[in-house]
Each structure stands twice: as C-alpha cells, then as structure tokens.
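The chains shown are only part of the set, and none of them has been moved.
Each chain carries a letter (A and B) given by its place in the written order, and its residues are counted from 1.
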Amino acid sequence: MHLSGESGYKKKTMRQIKVGIINVSGYAGVELARLIHQHEYAELCWVTGRSMAGRKVGDMFPHLFDIKLAIDAEPGDADVVFSALPHKASAEVVLPLVRRGIRTIDISADFRLKNSEEYTKWYGVTHLCPELLQEAVYGLPELHRAQIKSAHLVANPGCYPTSAILALAPAVKEGIIQPDIIVDSKSGVSGAGRSLSVATHYSEENESVSAYALAGHRHLPEIVQELETQSGGSSLSVTFIPHLVPMTRGILSTCYASLVDGRVKDGKTMAEQVRQVYSDFYREEPFVRVVDASPKTKYTWGSNFCLVYPTVDDRTRRLVVVSCIDNLVKGAAGQAIQNMNLMFGFPEDTGLNSLPIFP
Amino acid sequence: MHLSGESGYKKKTMRQIKVGIINVSGYAGVELARLIHQHEYAELCWVTGRSMAGRKVGDMFPHLFDIKLAIDAEPGDADVVFSALPHKASAEVVLPLVRRGIRTIDISADFRLKNSEEYTKWYGVTHLCPELLQEAVYGLPELHRAQIKSAHLVANPGCYPTSAILALAPAVKEGIIQPDIIVDSKSGVSGAGRSLSVATHYSEENESVSAYALAGHRHLPEIVQELETQSGGSSLSVTFIPHLVPMTRGILSTCYASLVDGRVKDGKTMAEQVRQVYSDFYREEPFVRVVDASPKTKYTWGSNFCLVYPTVDDRTRRLVVVSCIDNLVKGAAGQAIQNMNLMFGFPEDTGLNSLPIFP
C-alpha cells in the first residue's frame, strides 16, 4: 500500500505558463498570488507593488511565507499578466502590455463598460483607450465563456456584479420577470480593500450594519449592461443598494422582481418552475450551484463557488433570488484564475477546486 | 462649587409604581429588568422565569448584580406587568391579569394582530381570547400615542415591524409611493433570542450572512396591518425578507417603493421633498430622528432611538428608506418602557434618555 514518495499536488510540470501580477499589495492581488502559487500549470514569476518594492512578498504578507519573490517596481515579461491596480491607473499600465501582445486580465473597472461615456460618467475620468473597450471581454465565464477563450484582454467583473448578474441572468434571459429590479447586497469588509478609512476601522465597523452609496454605486452600470444583454437589449430599471456587514469575506445579494403574468404555469408551484429555469441555465456550470434552501455566505468561504437560491413570494408573485459568493475569490481573484484557465485551455477548475472552509 | 452629597440620578421617589416582569429569562426580559432598575418612577417588585425560579437575577445575569430579587415561579401584584413570554404562552398568562384589571404590556405577538384569523394563519394556533384583540392597542407610540395613554393592554410591536413601519409610515400616509413595497431587513443575532440553535451557534453564525423565512415571516402581517391603516385602508403588496448578520444588536431595514407620479414637484429635488415629508411627520417625536446621511445601526446601540434616512434613486424614481434601531431597546424593551411612561403619565423619555454607546 505504501507509495513511492513522488509528487504532492503542487507538482509543477515543465509546461507552466509564466504569470505576473501588477500591484500585489491589495487584497485582490494578494489573493491572486496565493491562488497562482497553488496552480498546477502556472508559475508566479514576478509581482509589482508601488509602496512595497524591494520587500519580499512573505515579509509583507506573512501567510505567503512560501513565496520567495521580491516585489518589483516595474512589470517584467510573462505569458499572462493580472492587473490589480485601481481604475485609471490600471488602464495606463495595461495599455502598453496589450499593445505588446501580452494577454491581460484586468481586475479593475477600466474595461468592463462597453460605453466610454458611461465610464466617464461613473468614474469621473476620460477613458485612456476607448478603442479597447469593444475588444475587451467581460470576464464572467457563465455568460461569455467562448469569447473569453480567445480574448487578449479580459475585464474581470466587480464583486457585486458577479453576485447580482448570476442571481438574475436566468430570469432576465427567460423573460419571466418584469423590468423593475431591486438588488440589495450585503458585503464583507474586505470588499472595501486594504486602504485605510474610518469606515473600515475595526471599532467603527464591528457590531454595525450600514447602507452606502445610495446616490449610485459604480457597480450599477455593469449590472445593467450585462443584464440588458441577457434581456435582448430591452431596458431594465435597476436599483442597487450595497451594504457593509461586520465580516471579512462574503457577499450575499437579495434580488427582487415581479413575475411576468402568464409565464409561470400551473401544475408546479411558481417556485418549482422558477427553480427549473435556474437549474437548466446553470446545468453545466462548474462553479454555480442552484441550491434548494436559503444559503449562507459561509458556505462559499475561501472557494470559487456561487450559490444561487431562487424562490417566489407567493402572496405578491415576486421572484426573490439570494446569491452568495466569496467576494475575493469568485468576486475577484478566483474568477480571474478561472478566466486564465479558459484563455490557456486548462481545465476550467484548475487551482480552484478547494472546497469552502467551514466553520 | 461643592455640592451637598444628596442624590444620584437613581433617586427613587416615594411615588414609584410597582412593576412585575413575566419571564425575565430571555433577552427582552433581561433588558426590561435593566431599564426598569434605572427608571426614576418605577420599582421592579418581582420577576418570574420558568427554569430559573429560586435563583437570584444577578446570579443568572451577572451584569444585573445590583438587582437583588430572586426569580419567582408565579406573578405577584403590580401596577403594571410586562410579559416577555413567547406567543400563546403569553396570552394564557396575560388574560387573567387583564381580567383582574392590571395594566399589561405584552412583548409577545399575541395581541398585535387585530384579525384573529390572521393570527391563526401565521401562528398556527387559535387565539385564546379574540375578544381582547380590539381592546389591545398596538404599542407604537408614533402612530397610536393617544390610545396607548388610556390602554389597559398594550401589544408591544415586533422588532422588524418597528423598523419597517417607522421607515414607511410617512410615505404611505402621504400617498407618495405606489403600493408595491420591498422591505429588506438585516438583524443582529440577539433578535433570535436566547434559545440555543445551530443557526445562532457562534461558529456557524460568525463571518456569515443569510436570508431566512423566505416563505413568510410572522412579522409581515403586523407590517401590513399598520401600514394599511396609514394608507387609509387601501391594500399594499409587501415583500419582507429578514437577514441575519454577525453582530449582537441592531436592525437596519432598507425599504423600496416607486414614487407616485406627479406627487413630487419640481424646484426641490425629489429627495429633498421626500425628506420634508418625513421631517414633518416626525417633528415632535422624541425618539425618531430623520437624518441626512446613511446611518449605521451602531449609532443607536443601547438606546431607544430610531434613525430614518429617506432618499430617492433618481434614475428609477424609487424611494429608498433606511432605518436603524437597537432591536432590544426600541425594538423591544425600550419601546415597552416608552409605552409604560405614556400609560402612567410620566415624561415619555423617562429612563430612556441614555445616548447610544459608541464605538
């Protein structure tokens, strides 16, 4: 029964691709480093970080003690580059990479919106290279898998949009709901990033819940863009309100819309019929699970899974969909790895197979 | 400058009323004990607790070490009795008290609904004394102050209804919104009470958010009953989804409804006009504050205040109202004291003047 001592799961073959991360210093960047370090077919070759240049990754982030790389000031060569810079700064760095032909996955918002005027309206700056917006692919594999495979520039979705779009796409696509949609999202604090602020100071955020960005959150246009594509272009009226809850990881989105009359038939309950629509839509998806009980964000902790629970409020004939993700994995770094796997022909779940950690 | 040493704020006059608490063993009961102990015009004379009879209050709840009472098995005599029993059990104990002429404030759900069939539908039991339902007053002072003053039986509102009704009453009353209403509430875990369950086990609830009771929560009919009264009896279509968030105290409700066309005029922004409606409605209220920035539940921690923030999503012409309370104070024991103050002619804020504790 004893085996010879060859190999652990981290056996890296000779055929690994070379990977670089721009701006490893935030939570998306550091999570990317962790996931790539554990990826069978990818090798982390360099990382950059503005204020940390010269320091070792493992000194800045002690949980990554096994990553022996020093942090560089400038990008190097690679088969694929992830940019985890903030918007605007990211486009500035990504543009020359794309022009050099390096396949790039941008975690920022710079290439998510197809309409550069919308970009300017929400982000307050003129887009550096609007001509790239049509070429860039919105990196939500469940909606754009084929395009991602051949993409040279992938715009990795925002965390809230990932949860909201996956919660609503089947209903919008199948035309079972009316165009008035409410998305009420609850996020852990890591979604606000590593930059210090009073709002994310432990003593002020602990034991408290709040809504924010009531005048409009920048993730709204992404949600509308992608859902309107699913609706065949017909216009949707979406209100999206994000909330901060006292936990580190996780987003739960609760989505509300009235059912279209006549679309849901007798015999089965409305909830059963809606559930069938969702199960069919996500049948082949490796990371979306249509569940039959209200989920907790904890059931996705540390994993790339998205749990979706569609149901119906019978009294009011409203669809209610609850979705859960880990905002730093499926909502950021894990989805970026999923996109990389698609772009390079690796099995889609390579490096993403870890089950959630509970409790 | 030195003062003579008379008195602390707890100086209790000779004119104190005698108070009893039935079932001190849950969080509402224990919070009542704390508040009455600090009340200038009330004296806590006895408490009951099913499984704790014979023990000292301060032994069961070490933070109440100053309360020297032993826990009784049966109620005694009093000017006013609070029942903190669960529904059904509460009606059984309250009924003989009311018949003896003792003024009673029931924290349970037994006397909140005016319609006994609704009660049976939601609570699964036949009401013990439906004839008392019309006599009982729904104890939300902001809507029923005059009736509370002369009431013999007050039904203290549920925690979620308190936050939802205060968030929506002005809009419904003034007719500025359409009848389709979404209430998305986020509650701290103490709302689930002191009974043990896997859902409230620390390791399972920490670092997690979930929606629950999607098939219908018992607080829904209260919300509908009270809002329909404000709407002059016209029917409302309300979806209410409660969520559990990892904190002990606090409820934040986010409420959504479309504005009625033509009701909100030009000149001012829609948000300004809506805010005026709310400020007017709550102008004289001692415990409701219409605030001009999105509030946190932490700003109400330990206090009887309700913060209400009405605003408008201009893109979709939807009213969005955020309200915050401490679920154990304004959502339970504090509101019960407020009702007692009204019933006995004390200043309404007696014993409830503590500012929130922050951070």
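Quick notes
Here is the rule we use: a contact is a pair of C-beta atoms (placed from the backbone, for glycine too) under 8 Å apart; a residue touches a chain by one contact, two chains touch by 3 or more.
As the structure is a prediction and not an experimental result, all values here were calculated from the model.
Sequence-identical chains in the complete complex of this entry number 4, based on the file rather than the 2 shown.
One rule holds for everything that comes next: only the chains that are shown with their structure count from here on.
For the pair chain A and chain B, the distance between mean C-alpha positions equals 39 Å. Taken together, the chain A residues at the contact with chain B in this complex read 180, 182, 184, 186, 188, 203-204, 206-212, 214-216, 237-239, 241, 243, 245-250, 252, 254, 256, 258, 294-298, 301, 309, 311, 313, 315-316, 318, 320, 322, 359.
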